[in-house]
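One chain of protein is taken out of this complex; the other chains stay put.
Note that the chains take the letters A and B in the order they are written out, and that residue 1 is the start of every chain.
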Amino acid sequence: MSNPIDKLGVIDGLEITETDYRTRGYHYCLGATAGNILLVVQVFDDYGFYLEDLTCVDREERLELVYFFFHYEERRRFKVALALDPAKPSCPSISDVYRNAYFLEREVCEFFGVFFTGHRNLTYLFLHDAIDYYPLRRDYPLRKDRVAVPEAEKARLNSFAVTEADDAFFVNMGPQHPSTHGVLRVIIKMDGEYILEAEPVLGYLHRMHEKMGENRTYQQFLPNTGRMDYLGAISFNLGYVTAVEKLMGIAPPPRAEYIRIITTELNRISSHLLWVGAYLADLGALTPFLFVFDDREQILDILEAVTGSRLTYCYFRFGGLPEDVDETFTEKTKRFVDRMRSERFSLYENLITGNPIFISRTKNVGVVTRESARKHGVTGPVLRSSGLPFDIRKVEPYSLYEGLSFDIPVGQGGGALDMYRIRIREMEMSLRIIEQAIAALPAGPVMAEKVPKKIKPPAGDVYHTVESPRGELGVYIVSDETERPYRMHWRVPSYFNLMTFPESARGILLADAVAVLGSLDLVIPEIDR
Amino acid sequence: MELTALVEIFGRELLGVIVGLIGVLAFVVLNALFLTWLERKVAGHMQRRIGPKEVGPFGLIQPLADTLKLLGKELLTPHDVARPLYYLAPTLIFVPVLVSFIVIPFDRHLQVKDINAGILVVLAFSSLSVLSILLAGWGSNNKYALIGAIRSVAQNIAYEIPLLLSLLPIIMMTNSFSLKAIVEAQAGLWFLALQPVAFLLFFIAAVAETNRTPFDLPEAESELVAGFHTEYTGMRFALFFLAEYTNIVIVCAIATCFFLGGYQGPLLPGWMWFLAKTYLLVFVIIWFRWTFPRVRFDQLLNFAWKIMIPVAFVNIIVTGGLLKL
Partner (left out) sequence: MGEGSIHLAKEIIPVKFAALEKLLDLARANSLWPMTFGLACCAIEMMSSAMSRFDLDRFGAGVFRATPRQADLMIVTGTVTKKMSPVLVTLYEQMPSPKWVIAMGNCAISGGPFLFEDQYNVIEGVDLLVPVDVYVPGCPPRPEGLLEGVLKLEEKITGSRRFITPEVDW
């Protein structure tokens, strides 16, 4: 039903190659050109695919735009590669078809200098005006003659310019604002209390992770993963190590896999807990924030004992774990599961879920429809609130999730209230997963044998996804058989979820905008990378 | 000049008022200090932590340290503010709350002045505070402050009506505007038992009038940073704070007079009963703050105009009917 390969076959000049899904993470690779990319994208749109990712790889002799398309209901991933001349890279914009391309193309434009014709606002999103070269081009920093931004394009550097001279009322939310959870900046054009337009400005915490990926070895990059999404650090650890393992064909022993699952799910709970607290604080209730931190500290105690840190974990290694866990870990985890089930969920139920003010503030606020979600590539609880049971742990199982039984809670399109309920139910599901994993935890080694000291994956690329607390996390690694990745790209879920905000903010009250922004569960360092 | 001469010139009454005002001023400041401590301590205990404890016994010196620090802070005047308005607002917000205390009977004889239109004085002066909030918001040259001020005006106008309407049945029952007379009328039975609906209406409106959660929209931290006082520093900000806490006590004192029998109570002296009842209500307001989320602006106004005001009118009519029977 949703295999567009026949339709794609008739497009002129499109090379279709089937790839090995097990080591590559995608089923087909399409070689498109600037001439037929719009046709190709249209086919994917007709078949209900979403634009999972759009990035660029500088192959020195050519710039290669890489599009990934995935489907919410079926496991079928397409990579579309498009070669451009690095001297004059230009390509038609697909932002009219896929709305998330509006942001993704701006990102590619500022980091690689690729120009998209037909893009309505091709200005800088992450970088600031003092950077007058393209940071992710390979000639930077290796050569001194960096690719400078052409004089004519410098106007794009200013990412937001107020053009209207009328008496429009602009409010700058952020980068320092209590409810943007970090350094997100949203420029809001208002009419009284109502929002006319909202435009996010990103990059206040751009920490060059993708650039660092290129000049560090695979092992050296491990700590960075925990600093991208500090709330779901272990999920990012997992995404990275499983991606490299996939590329190298390493299989970690089952004990390591189960411990990975337990810690990842614990981390998921702590992330969701923090969201619950922070969201209620956005709505004006401060006490739940402290209650959830109480629970969070219990998780941190467990994780600290095995990982050595409280927040920015760097726990997994290629091929397994650095150290085995002992009895106290499982004991403490079991005790935590009991504690959550017996007292904490009912506490939150009483304190938050039943509160009429909470319900009236969140019900039908920030509703993300299925169509809008697909056009923006939304994933995670935000997508599931629209009723789609899309969870990478089920759709594209990694680690040993396939053998565990758990449900995917979905909403009925009720907006933020549904997202809240989904996250609470997901915590319960995580407890279930943890219980099963503890019960199934086998004895044995925690490190695969024959993992080389120097990680040098075979040449090629891999696209690997895991389910982070915020949604689908994608890791794209291009290897050239050296110990450093040739290119590393991260598909971060909050970024895509944020893209729906300008649309859902239009016409709502300022107070609702705070509720919507909070419901998306944004982690800014993850967006800015 | 000798005291007798002063008395002759100004009259015993005026002197009494002046002395009373000084007493009130002392009470206002002490009360605000105590309430900030109480707020932080109650919040702490509700949130499974301790709250201030290192500064003085039980952290009791904490508010004093805060006040001293605020006194020693730089008084920044941001660029391009409307200076007269910006300077006037914190002072102006403080005057009405002081005047309101004149008519509140702390005990049978502990009252600065028993005016026969007492409650009207309180309500009239408390509406003045919205003016200073508007001045602060308008004068600050800050968008958050402006939005906060606009919210505040709409909110205060909307909730002043049910505030007064909810008190009318009691005024009808006692045939008096004097707070003392109303308290005296509750010697046998508190009006809380006779007018529970009115009490509820009054209390909700009072929470809204004092800009406390769940109606703290003018200074909604997660939306407006600090609302109308975003640009105020040091003591100017402290005056807003002082006024907020004093307002809380005033509305709770009014509620005590109207519904909880004021200073009436067995055994203990009257002022103790009065303060105990008042602070109980204050505690409830603090409790609200640390439990409820904030309502939305339209929900807030809808609630006032569509629910509270009609209910208050029905309550007046029913009371009037019952009184006639």
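For the reader, a short list of remarks on this structure follows.
Definition applied: a contact is a pair of C-beta atoms (placed from the backbone, for glycine too) under 8 Å apart; a residue touches a chain by one contact, two chains touch by 3 or more.
Since the model is a prediction, treat every value here as computed from it, not as a measurement.
Checked against the full complex, the one of A:Leu311, A:Leu347, A:Val451 or A:Ile508 touching the unshown chain is A:Leu311. From the options A:Gly31, A:Gly48, A:Pro92 or A:Pro178, the residue with contact to the unseen chain in the full assembly is A:Pro178.
Considering the whole complex, the residue from A:Tyr204, A:Tyr258 or A:Phe358 that touches the absent chain is A:Tyr204. Within subunit A, the residues in touch with the undisplayed chain are 127-128, 130-131, 135, 140-141, 175-178, 181-183, 203-208, 211-212, 215-216, 223-224, 227, 230-231, 274, 289-290, 293-294, 296-297, 310-312, 524-525.
Listed by residue number, the positions of subunit B touching the unshown chain are 40, 44, 47-55, 58-59, 61-62, 64-69, 71-76, 78, 221, 225-226, 229-234, 237.
Please note the rule applied: only the chains that are shown with their structure count from here on.
Subunit A meets subunit B in the complex at residues 169-171, 177-179, 192-193, 280-287, 290-291, 294, 351, 355, 357-358, 360-361, 509-512, 514.
For subunit B in complex with subunit A, the residues that touch the partner chain are 43, 46-49, 143-144, 147, 150-151, 213-214, 216-217, 220-223, 225, 290-299.
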